[in-house]
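Complex shown without one protein chain; remaining protein chains in place.
Coming up: subunit A.
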Amino acid sequence: MTITEDKIYKALEQVMDPEIPVLNVLDLGMITAVRIGENDTVLIKMIPTFSACPAVELIRNNIRATVEKELGASVTVEIDKEAHWNSNRMAESAKEKLKNFGIAPPQIHNGEAYSEILMHTACPHCNSENTYLRSPFGSTLCRAIHYCRECGHVFEHFKPLE
């Protein structure tokens, strides 16, 4: 089987985030480069969402194992030190998946103060913007907790990050 970039990306679609199982590593924008070297060796570069993300090594191993299994190639996964993750890297389609999973997606931001964009995060259950931030920290590093005054749900939010 010839290894192509398309096939590598296809395989990467199967690698899900362990903390948000509806999103794969491409949805999240965690992959920064894919290269095919001599003898069909594959190099994949990735970046963690938050620098203290405890799942990085797990995700890295999952990427290697999945791509090796799908393509039968020897795969190296490196942490890309040049790039850094920000929430604008998340695909539009991923935001829809996130919302259907019950987590409000991150707003697009242009470096403005977080306090402004966190004020009226739309509720993933009823779409109301009559909400408030209860805490900028939640069950994982990438989530905040909000309350919806309209439907009374406490909901989680994938935090925007520069």
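The working rule: contacts are C-beta pairs under 8 Å (C-beta built on N, C-alpha and C of every residue); 3 or more make two chains touch, one makes a residue touch a chain; residues count from 1.
As a working rule, contacts and distances are computed from a predicted model.
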Chain not displayed: protein name in its UniProt record ("Peptide ABC transporter permease", "Phenylacetate-CoA oxygenase subunit PaaI", "Fe-S-cluster-containing hydrogenase component 2" or "NADH-quinone oxidoreductase subunit K"): "Phenylacetate-CoA oxygenase subunit PaaI"
Listed residues A:V22, A:C126 or A:I145, member touching the removed chain: A:I145
Interface with the unshown chain - residue positions in subunit A: 50-54, 81-86, 113-115, 118, 134-139, 141, 144-145, 159, 161-162
